[in-house]
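One protein chain omitted, others in place.
On to chain A.
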Amino acid sequence: MTFQIVINLIIAVMWMFLSESYTVSSLITGYILGVLLLLLLNRFIPDTFYLRRIFKIAGLIVLFIKELISSNFSIVKLAYKKNPEFEPGIFALPTELTSNWEITLLANLISLTPGTLSVAVSHDNTHLYIHAMNIDDIDETIGSIKNTFEKAIMEVTR
């Protein structure tokens, strides 16, 4: 990924020198040309095309904001209910993610999603302990976390 970004920047600077106009706009033109060249010569360069990864990171951010807004509405609903009926509890979530960075990201994402708050990480990094507003539908929550967040994080980091 870094190799491709460096090549792209070199192409951009070269374009600036070749067209002999040392402005930001010509740099941007060169950068776009570099992206096109990288896309064209994709199969001769190691690693997949790096913009694809950046799009996936953007997708993760969009997912994060969407979940944040929906969680806010659910908590506001609970705050104004006359008799708030919920059954809190702490459950364990087995995770496949291994590196510290990935687990941090997953714990932060879980904290900002509806009805869940990460409490602790087990010593061997295999389980996350999560406090849930409604302990009844744990299986559904675990399934949705595994399907959306873990998948999205894995796609970005691996």
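Points worth noting:
What we mean here is this: a residue touches a chain if its C-beta (ideal position, glycine included) is under 8 Å from a C-beta of that chain, and two chains touch if they have at least 3 such contacts; residues count from 1.
Just so we're on the same page, contacts and distances are computed from a predicted model.
One chain of the assembly is not displayed; among "Multicomponent Na+:H+ antiporter subunit G", "Sugar ABC transporter permease", "Xanthine dehydrogenase subunit D" or "FAD-dependent oxidoreductase", its UniProt protein name is "Multicomponent Na+:H+ antiporter subunit G". Which of A:N42, A:N72, A:N100 or A:N147 touches the hidden chain is settled by the complete complex: it is A:N72. Of the options A:L60, A:L117 or A:V156, the residue whose C-beta touches the omitted chain is A:L117. Interface with the hidden chain, as seen from chain A, comprises residues 68-69, 71-72, 75-76, 78-80, 84, 86-92, 107-108, 111-112, 115, 117-120, 122-123, 127, 129, 131, 133, 135.
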